[in-house]
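A selection of the complex's chains, in situ.
Should a chain be cited, it is by its letter among A and B, assigned in written order, with residues numbered from 1 in that chain.
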């Protein structure tokens, strides 16, 4: 993996500055930069083959259809889905999770049933469950984290009970970054007829994810966190489950026919979920992103990021001022604080030196009940980051005491 | 096999089957027939196809619905061509037809009149139309008549 060559593919990595300093982007958990092939594909749709999808009465629209459906096959290959029809295009991970909650859980759960999540989940994997639970009389309960912030298999086993119908967890959480034992959880859950929903927003971009091997029932992720455009995401579901899932949007393209008496017949998955004009340039951009990542190799990406993260942790641990909350996680972001500096003030200091990191609760607003610290700074990497960037970042960590510098 | 290299002739065959579609009436309440509705997501053809298969032989095929010339003619030709064939023969002919449509090597011998559709790829958006009835028959043969959607 030639990082310097890879960096050449990203316009955002070509001489951009922030506060007059070379930009160092360590907020990849929020969104990632886009390589040229992705931008080019989007521009191609906008400039060379603009037409609506699924309406093919002329060659141009046939081209759009073909490209659009090809992306389903590309995504299926990325996650090793047996059937491209199990790939539903949504508007993002949030949209996908809401679709599972509204379209599946709401029609399959009832009074007294239980949904298990954990406190490290992103708001998108929490709030839709609260809502559905309230509406059907079910309960949202929590699987405890161990002292390092992990979901341990034994704890899952203890948490599961006769009422449990759905387990919804992040493959890698967006703050703590531990890798969930998905396969073991699915094995255990399936023996008990429990459906497993995996939030792959922070895993699919960073490591190989094989839905057949792991055997989850649903998997969601967003294109924009994996070199693709915003406004497009994926819902993977086992085909039989997708068939049982009700769409959350109705409109053109999702119904095969209806009459004025309100008798509607819906199409099969995935079409039934894709009502209205989809994000076409988003989907073709996602396709380009998937092909780009696969050309580098998800294994390679995972190995390099692991090395990068370990390096960053080691360097940061040399700085007394820094407190890391998840030093031993293999993947994902580093959650930390500069001692005695409010996270947002710290973020400003980094900003002053051209470094983009995030402060706050990172949409995992109930995590404070576990971490006992209400906000953190989060540095999150992608395969285009370098050790040199981390060195520069660590230098700023050392300046923590002077955080008001940023203000003058 | 008739020789259809003359576009005029090919056009006449299509027009004839479009204007006078064969086997173009569904049977009612006859449990011996399997039926499938084909309603394309990318075109507006909407046809029902019925077939009565017995003793491994296709005894009868029928269709009806609202469809364009290409869909109507190709389905009409299909019904004539496959009626009386064994299930195995029918499968082989369908395969050859698909090969022709998708520009793979194919055996024109078994396709008879159906080869008038050999230029379909030039209007790629019509592939759906030219295969709808054929895919319906495939579904019936494979007993996949559940879904309400073609593919």
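Some observations on this one:
Quick note on the criterion: contacts are C-beta pairs under 8 Å (C-beta built on N, C-alpha and C of every residue); 3 or more make two chains touch, one makes a residue touch a chain.
Computed from a predicted structure; not experimentally measured.
Composition notes for this entry: the full complex, per chain label, is A x2, B x2.
Rule of thumb we're sticking to: only the chains that are shown with their structure count from here on.
Between the CA-based centres of chain A and chain B the separation comes to 45 Å, rounded to the whole angstrom.
Chain B makes touch with chain A in their complex at residues 39, 41-43, 46, 123-125, 128, 147-149.
Taken in their complex, chain A has these residues touching chain B: 54-59, 61-62, 65, 253, 256-257, 265, 267-268, 271.
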